[in-house]
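Only a single protein chain was left out; the remaining protein chains are all shown in position.
Now for subunit A:
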Amino acid sequence: MKIPILRLGRLLLVSIQEDLTDNEAMQFQSDLVNKVAEIEALGVAVDITALDVVDSYMARVINDTASMVRLLGAEVVICGVQPFVAMTLIEMGRDLIGADCTFNLDQGLEQLKTRIASRGDIRFAGDEDE
């Protein structure tokens, strides 16, 4: 299953609805990374509300993707981590998910906007030549 990547201006929104196979996870990762580079995205919200189970592999995929996206100059937020998922992730140890998390998408977008607003490239938006 290909995960759709939705574009909201210079934000990207992805919602992971079900468990991904290894190949799907890799596909998702490179799709998202390429999209971020293509539109020079400022922020990415990854919604995992629909996931009841996040195993260590999936956690790593999410975490790696977040790191890659940050290297490409976009802010990342993970939205909708379920209480049970949070429990298991903590049980599995350390910070499996290093990115910032919010309870739902609404808060996620809010946080992205706040963080983007404090960035240099946006503070100078008035000087944009496009």
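For the reader, a short list of remarks on this structure follows.
The criterion applied here is as follows: contacts are C-beta pairs under 8 Å (C-beta built on N, C-alpha and C of every residue); 3 or more make two chains touch, one makes a residue touch a chain; residues count from 1.
Operating definition for what follows: contacts and distances are computed from a predicted model.
The chain that is not shown carries the UniProt protein name "STAS domain-containing protein", picked from "STAS domain-containing protein", "Metal ABC transporter ATP-binding protein", "Alpha-glucoside transport system permease protein n AglG" or "Na(+)-translocating NADH-quinone reductase subunit D".
Of the options A:V36, A:A59 or A:C79, the residue whose C-beta touches the omitted chain is A:V36. Touching the missing chain, out of A:E18, A:D52, A:D106 or A:D121, is residue A:D121. Listed by residue number, the positions of subunit A touching the unshown chain are 29-30, 33-34, 36-37, 40-41, 64, 67-74, 119-121, 123-124, 126-127.
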